[in-house]
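Below is one structure. I have some questions about it.
Only a single protein chain was left out; the remaining protein chains are all shown in position.
Presenting subunit A:
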Amino acid sequence: FTGEIRCEAPNNKLDKFTGTLTLRGEKYALDNEKMLLRGCTIRNTEWCFGLVIYAGPDTKLMQNSGKTTFKRTSIDRLMNVLVLVIFAFLALMCLILAIGNGIWEHDKGYYFQVYLPWAEGVNSASYSGFLMFWSYVIILNTVVPISLYVSVEIIRLGNSFYIDWDRKMYYPLNDTPAQARTTTLNEELGQIKYIFSDKTGTLTQNIMCFNKCSINGKSYGDVYDMSGQRIEVNENTEKVDFSYNPLADPKFAFYDHSLVESVKLNDVPTHRFFRLLSLCHTVMPEEKKEGNLVYQAQSPDEGALVTAARNFGFVFRARTPETITVVEMGETKIYKLLAILDFNNVRKRMSVIVRSPEGDLTLYCKGADTILYELLHPSCNFLKGQTTEHLNEFAGEGLRTLVVAYKSLEEDYFQDWIRRHHEASTALEGREDKLSELYEEIEKDLMLLGATAIEDKLQDGVPQTIETLAKANIKIWVLTGDKQETAMNIGYSCNLLNDDMEDVFIIEGSTSDDVLNELRNARKKMKPDSFLDSDEINIQFEKSSKNQIIIPDEQANGVYGLVITGHSLAYALEGNLELELVRTACMCKVVICCRVTPLQKAQVVELVKKYKKAVTLAIGDGANDVSMIKTAHIGVGISGQEGMQAVLSSDFSFAQFRYLQRLLLVHGRWSYIRMCKFLKYFFYKNFAFTLVHFWYGFFSGFSAQTVYDEWFITLYNLVYTSLPVLGMSLFDQDVDDRWSMLFPQLYVPGQQNLYFNKMVFVKCMLQGIYSSLILFFIPYGAMYNTMRSDGKAIADYQSFALMAQTCLLIVVSVQIGLDTSYWTVVNQFFIWGSLSVYFAITFTTYSDGTYLIFTASLPFIGTARNTLSQPNVWLAIFLSIILCVLPVVGYRFLKAQLKPTPSDKVLLKIKEAKKRPPPPSPKRRLRRTSTRRSGYAFSHQHGFGALIMSGRNMRPKSPFATTGTFSPNSDKYKHKGL
């Protein structure tokens, strides 16, 4: 095989491909029909020839995954701004002091030259001021928190380890602990406002299971206890024993024993019901080993139904273009397949016409209830009522339903029909219309058999998680490649959409104008004022260019949902509709985008990032989610089901969607609060520390004289104050994990960024300035013109330095104690340890021995002994502590009393609740009261009935099709399972 392929360069267009294959001098055109995308599964064939065109990162799917961007948190960006502000502040302080020095040298220093000549080279006061500017830059640079970045990274790393270590996010079934793959984004987890979720594999397990059915007016599937009370199905509930059927699928689970009994009692409608399920479908069987049947279904719903029939004793074994082999209660029967009236989106039903071995002609039909109810024979009206009741019940539980019906056909009529059908299917013009007319004609006066209910199995705890997240004011957008019906259905079963909503808008316009109108109408309904000229956002539009604006949150007049299809989304994402989409969608509580491509997923995330000042999180499990995971502020990968693509590009990963609530509400919230507390304290302590030098400048001739001992300056950030604040930011908890899960409202301050922003920074700065004033002037006042109790001097520079630095250190230690709300052993150790280390180091470096060794660098000899033995020194220290700390205590307490924030109120509630024994963590199952019933169990667009009938791609029928018989009523099994 030697050939050459010329094709286009790798690109991200999933629906287009052009290329040519040159083989032995001949050219063949290659188009998208001949391409398989990465991740496709080839079914119904053992082998095939293929050629890899694009590999690895060149594949169309990977091209869709977007660029990897370096992610930084909003606090990081804020910190950078603040550091610039601090630099400006530093420059300002230095400028003031430099000018002060110029004036001082002019007024006083010039005359003081008798005792202190100007430094060499300095010949004017202004030049001295200029030099002093740089001296002060060196002295005051501690106000710029250089060690801040290091500490921040340590804290983030620590908090990431907590995520890795959390047993409550460990999934034992596949031995997967949660993993923080990026250690720099923790605090952003506490600020999430939008979650973009994939559906399949994230919200759902991608497993369909036959859950309930209604046959001839009797509902099966619920389990009742002895007293007739319905009981919840759990792992301990006894499963129905299918061991009488050697062909049964062992993974299939059903709990209602009455249905099996009914099958065994040869109840005619029940048999007909299952026969229908085993005949009316487009599933392909595969049996490589005898008895090991594998079904290849176009949609998992169909697979589930056929599997159910198989387990109850109607085993679909093999098919050829003309026949279907079914093992009915152990008896192999071959039905002649005469026609498949295939499924499509308009018909919402499919039928088969078969001839039984006995020669009866029957049409079996299954489809959406709304459609099928119109086609029933009037004699079914009573049964219809009963079935409707059951359907409502099923739909209420979020199950996907199908109604099944049959009809016996007259031989003559059928012959006539099949002839016309043949004509129609070979017609050149209007074939589709003619065929559907014919289908309509025969599919009427059907006899109702019952209904099926299929559960698209959600992952454990998904509805509860979504409910909790919604309470935390997080908006959830589902972005899925599934079709609209399926997506909405899952929306209802996850409790994303519910009947309490005022309305669910569906945007499915196919032109730009349609989409615009639909979006506008939706917005008009949600918030009519938003079209007035006086609306603030409209005013903002007028003023600023469209690319820069941030849209503030708008409140709708109720709870709304929005569903948008991929096609409309493509228009909505175009330039001029972007803003409409964002405004409308962000007013809704829930947004579901269906049939979206991976790139569109990323575009939607990008859109919200661009126009909303909000932190976004994307969660998904497959390669198609990689783009949005990379785009969002935080990407979460679900590990386990669909390979590692999503996990590898994610920032955090775990095995189950439900762990998301713990990640956000517990870890995220703690990380955020810890980071904010850390920053507040860090800025405070550096301001309090540094500004004392500033005040001293006014008293020391602006000579860049430091207040503290130079060793203290060196060790202050490094040794004396680093560990207590680290301890706080690694261990602090305002409330424990259980309470933060019980009161998701506690998450809201993080979203609004209330705990650390520019305002808070200014407050820290003011507090630092206040503290520095106290820390300077109290020692100053206490020492001014006074002496020790033995008459000797105490107002010397070294004593003052020691006093000021001791005041400072004790004050900042008390302050960290005040900020710490969770005193573990480590915190105690760090705080007391730091203070002890301070005194130990001070007494050591000020001792006789060290002075004699390091004379030049330790000139403070004896200061500690002589100063700290004085009562008035300690009184001054105590006074500074009181004056620095008491106002903070009073302010915090009164603020919580007078102007409590919502989270203060919740904390108060928790405080009261703590006095009582804690409530058990809620383990209720959400019951939906939805009466909606549009979710019918077809998850594909078009059936491939035509393909089956044509016999193309059909392999020879199963070699085991005629063997293997069993009888459910044989003696061996007679008493089992009853």
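What we mean here is this: a contact is a pair of C-beta atoms (placed from the backbone, for glycine too) under 8 Å apart; a residue touches a chain by one contact, two chains touch by 3 or more; residues count from 1.
Following the convention adopted for this analysis, contacts and distances are computed from a predicted model.
A.B. asks: The complex lacks one chain in this depiction; which UniProt name from "Glutathione S-transferase", "TATA box-binding protein-associated factor RNA polymerase I subunit A", "Nucleolar protein 11" or "Cell cycle control protein 50C" does that chain carry?
C.D. replies: Matching "Glutathione S-transferase", "TATA box-binding protein-associated factor RNA polymerase I subunit A", "Nucleolar protein 11" or "Cell cycle control protein 50C" to the record, the invisible chain is "Cell cycle control protein 50C".
A.B. asks: So one chain is hidden, and I want to know which residue out of A:T786, A:T844 or A:S950 touches that hidden chain in the complete assembly.
C.D. replies: Spelled out, the listed residue whose C-beta touches the missing chain is A:T786.
A.B. asks: With the missing chain put back, one of A:V233, A:I418, A:I882 or A:A913 would touch it. Which one?
C.D. replies: A:I882
A.B. asks: Of the listed residues A:S436, A:Q705 or A:T901, which contacts the missing chain in the full complex?
C.D. replies: The missing chain is touched by A:Q705.
A.B. asks: Touching the left-out chain: which of A:I810, A:I861 or A:V906?
C.D. replies: Looking across A:I810, A:I861 or A:V906, the contact with the absent chain belongs to A:I861.
A.B. asks: Using the document's contact rule, name the residues of subunit A that touch the chain not shown here.
C.D. replies: Listed in rising order, the touching residues are 108-109, 111-112, 114-117, 119-120, 135, 162, 164-167, 170, 172-177, 206-207, 300, 640-641, 670, 699-701, 703-705, 731, 733, 737, 778, 780-801, 821-827, 848, 851-852, 855-856, 859, 861-862, 865-866, 870-872, 875-876, 879, 882-883, 886, 889-890, 892-894, 896-898, 911.
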